[in-house]
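All protein chains but one are shown in place.
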Amino acid sequence: MNYSEISLFREGLRGHVGWPRAWRDARPKPSYDAVIIGGGGHGLATAYYLAKNHGVSNVAVLEKGWIGGGNVGRNTTIIRSNYMLAPNTLFYEHAMKLWEGLERELNFNVMVSQRGVLNLYHSDAQRDAFARRGNAMRLSGVDAELLDADDVRRLVPMLDFENARFPIEGGLFQPRGGTVRHDAVAWGYARAADALGVDIIQNCEATAFRIEGGAVVGVETTSGFISAEKIGIAVAGHTSELARKADLRLPIESHVLQAFVTEGVKPILDTVVTFGAGHFYISQSDKGGLVFGGDLDGYNSYAQRGGFPMMHHVMSGGMAIMPRLGRLRLLRHWGGIMDMTMDGSPIICKTKVDGLYLNGGWCYGGFKATPASGWCFAHTIANDASHDLNAAFTIDRFRTGALLDEKGVGPNPWIQ
Amino acid sequence: MGNNDFITPLSHLGLREGEGVAGGDGLHLWDRGRVGFFQILARKGRTGAVATALGFDEAPRLASHGVYGTAFATTPGEWVLVCNDDEASETLRTVSGALVGSGYVSDQSFGRAAFRLSGVKARLVLAKGCALDWSPSVRGAGACAQTSMAGIGVIIHQIDDAPTYDLYCYAGFADSFWRWLICAGEEFGVDGRRLTKEWKRD
Amino acid sequence: MHQIPCPWCGVRDETEFQYQGDATVRRPAAEASEEAYANYVYFRENPKGVHIEYWRHTGGCRRLLVVERDTVSHDIKAVRFAHIPGGGEDA
Partner (left out) sequence: MKTTAYRLSSGGAVDRSRPLSFQFDGAAYQGFAGDTLASALLANGVRLFGRSFKYHRPRGVMALGSAEPNALVELRAGAQREPNIQATMAELYDGLVARSQNRFPSLRYDLMAANQLAARFFVAGFYYKTFMWPSAFWEPVYEKLIRRAAGLGRAADAGDPDRYDHMHAHPDVLVVGGGPSGLAAARAASRVGARTMLVDENPNLGGALRFERTAIDGAPGDMWTDQITSEIADCGNGEILRRTTALGRYDHNVVLALERVSDHLPTPEKGRPRQRLWIIRPKQIVVASGAEERPIAFADNDKPGVMLSSAVRGFVNRYAVAPGRRVAIVTVNDDGYLTARDLKAAGVDVTLIADARGRTSVVSAELEAAGAPVLRNALPEQALGGIEVSGLRLQNAAGDRLADHPCDVIAVAGGYNPRIQLLSQSGAAPVWREDLLSFVPPETDDATQVAGACRGVYDLKACIEDGVAAGAEAARRAGFTDAADAPRPEPRPVAAAKLFEAPKPIGRSRGKAFVDFQNDVTADDVRLAVREGYEAVEHLKRYTTLGMATDQGKLSSVNGLAVLAEARGKPIAEVGTTRFRPPYAPAAIGAFAGYERGETFQPVRRTAMHRSHEQACATFVEAGQWLRPRYYARAGEDMTAAIRREAAAVRNTLGVCDVSTLGKIDVYGPDAMEFLNRLYINNWAKLPVGKARYGVMLREDGHIFDDGTTSRLSDDHCFLTCTTANAARVLAHMEYAAEVLFPDYDVTFCSATEQWCGVAIAGPNSRNALGKLFDGFDVSDAALPFMGVAETELFGVKARVFRISFSGELAYEINVPWGAGEMLWRRLMEAGAEFDITPYGTEALSVLRIEKGHIAGPEIDGRTTAADVGLGRMMAKKDFIGKTLAARPGLTAADRPALVGVRPVSAEDRLRGGAHFVKDPDRFEQESLGWVSSVADSPNVGSWIGLGFLKGGAARLGERIYAAYPLKAEMTEVEICAPCFVDPEGERLRG
């Protein structure tokens, strides 16, 4: 059923008994044209664009648990395209453009809210580094503004300009950045893909690949064997584990990234703000809770929970620039598992196994990338070749040295 | 040395050597001024030789007291040797001599601040920033540890059961560490307003 | 919060340590190929389960430790010095 004011009104009058399932509770068929492993944002988006852009609708999405249970449901909901290195800038900008039309595209309100993303800088050197990034964005046609301290005061009056250990000198602002209702992204893509004929199969885990003569012919699952000549892996967080079943060793480590949310309060913060002298970024959700995060806990982990050290560091960062947060109370904190690549940029490419495609290594960028990731991965699977937008996101770059190291910290994902 | 031109890490607070602050229940915190502080490094495979030459204990976590002063085995093959300021240059000379062929000494006497914290409430002050367990059943007089407090690397040495603790940190951190100690002591009556000073950015 | 038993300093908070990653990789010989070095520097087993990894005790003895730790439960199975074959104490 189409979602609209009209249908909502009609259902309201008759007690909402007429709403159908958002997506069918599909059982696996023995064979598909393409199978996507991973019912997260990226996997579901990939299935949707395979059907929508490439006419490949005999597709199954296999999810070992419930869809959207991974990082799409555990992040801090931020979207932005403020990257410096061209391949990243263009890719994330493509994502941004897809976000901007997503409600209509999916007939599902994922609440794309472009209230701006502000990265604070605290020294001239940092300003110049941000300017290099901001100018790179502008040269690529992406919006960016360089703000001085007074601009920042006007934009976010609650910041502490007096007692800060690292005084705020200004910020790099992307007005089109913002937040999205994260769970809804998974649900929206699932519903739209389902409507195009995609089978979304929950509680079905891929256990092994069947590979013959260097080409994949299907996947063993907890619901039996499913044959398919094109299989896409989109299980960020667990990519190494699944890829190993196809004898792939990757430049990836799994790390925990924590997220935090406070009790709901009346609006005090409109934009997304990131601290430049510590690890802290924050926004306020439409429900009133302040959603914030920091950096990795800093050790390999597959546990979806965080520890006190990073928690302390993040809260201190918050209190360093927003002392008004002091009496607000933390409601929940949790962890998500990040695929950290050795240069901080993602992987969307073919593998050494014909018909097996890899989408992973999203580091911190996974959620904001979701639409473009699905869009490019679908293109790569449908055409057995990368799109220009993901041509640089190969595994091979680590051998050739064509790296995409936004942070410049080298092959040490845990360095913060 | 003892040259009046020398400063200590807290000179800027107008703090005279040995001056400090007091709180309730005999809580006392003061700056010991400069001490002799040497890092002793054994050459590969010569740890035993160095220990014998200087009469050091090789075991960690307990201070050993020898002719040259108090030594902490800070890591395999390395010690920190602490002595009084007036013995420092003599110690450096003799220790360097004793180490020829087996190890090296790096004089760090000016690179450290030395504070002393004493009184029954001293444990509580430490507990606000030190993650180690200093209760008597676990650590007593003679215990020493290298750890970090308030983001500052410190060496802690319990010298008696008052308890009294010697705290060593890098000279550059002294002002921040002192501030932290004063703040942690305020709940127990320490009033350090005169002896802390807002650092200036400009 | 991880409690890591340092062979020298005793049990300490994770905050005193600096994580240094996979301890199973070995630097190839000087004359080895770019491929060999790339595998050494970038490619990881990244196991879900016991991981053998380096932690440097920067807040204490500064020594590099080899820690066997479960990446799901975070339980620590074993700790030894990295600088001594066998990991015992120096002599």
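Letters are used for the chains, namely A, B and C, taken in the order the chains are written, and counting of residues starts over at 1 for each.
Methods note: contacts are C-beta pairs under 8 Å (C-beta built on N, C-alpha and C of every residue); 3 or more make two chains touch, one makes a residue touch a chain.
Keep in mind that what you see is a predicted model, and the values were worked out from it rather than measured.
Asker: In the complete assembly, which of A:54, A:333 or A:350 touches the absent chain?
Answerer: With A:54, A:333 or A:350 as choices, the missing chain is touched by A:333.
Asker: So that we can see where the missing chain sits, which residues of chain A does it touch?
Answerer: 3-5, 7-9, 12-13, 15-17, 19-23, 25, 65-66, 68-69, 73, 86, 101, 103-104, 107-115, 122-125, 127-136, 138-141, 144-146, 160, 163-166, 181, 183-184, 187-188, 202, 262-268, 277-278, 284-289, 303-305, 307-308, 311-312, 315-320, 323-334, 397, 399-403, 405, 407-411
Asker: Going by the touch rule given at the top, which residues of chain B touch the chain that is not shown?
Answerer: 1, 3, 5-9, 11-12, 34, 39, 41-44, 77-78, 103-104, 106-112, 124, 127-133, 135, 137-138, 150-152, 170-177, 179-180, 183-184, 186-190, 198-202
Asker: In the complete complex, the non-displayed chain touches which residues of chain C?
Answerer: Spelled out for chain C, the touching residues are 1-3, 18, 20, 27-28, 30, 32-34, 37-38, 40-42, 56, 58, 62-64, 74, 76, 82-83.
Keep in mind that, in the parts below, only the chains that are shown with their structure count from here on.
Asker: Viewed as a graph of touching chains, is the assembly arranged as a line, ring, star, complete set, or other?
Answerer: line
Asker: If I count C-beta pairs in contact for every pair of chains, which pair wins?
Answerer: Maximum number of inter-chain contact pairs occurs for A-C.
Asker: Between chain A and chain B, what is the separation of their C-alpha centroids in Å?
Answerer: 48
Asker: Could you work out how far the Cα centre of chain A sits from that of chain C, in whole Å?
Answerer: Comparing mean C-alpha positions, chain C is 30 Å from chain A.
Asker: List the centre-to-centre spacing of chain B and chain C in whole Å, with centres computed as mean CA coordinates.
Answerer: Computed from C-alpha means, the inter-chain centre distance equals 30 Å.
Asker: Could you tell me which residues belong to chain A and also touch two or more other chains?
Answerer: If we look for residues of chain A contacting two or more partner chains, we find none.
Asker: Can you list every residue of chain B that touches 2 or more other chains, as numbers and ranges?
Answerer: Not one residue of chain B touches more than one other chain, so the list is empty.
Asker: Using the touch definition from the top, list the residues of chain C that touch chain B in their complex.
Answerer: 8-10, 12-13, 15-16, 59-63, 81, 83-84, 89-91
Asker: Once bound in the complex, which stretches of chain B touch chain C?
Answerer: So the residues of chain B in touch with chain C come to 45, 47-48, 60-61, 74-77, 131-132, 145-148, 153.
Asker: Of all residues in chain C, which touch chain A in the complex?
Answerer: For this pair, the touching residues of chain C are 1-2, 13-15, 19, 21-22, 34-35, 38-39, 41-48, 51, 53, 69, 71-74.
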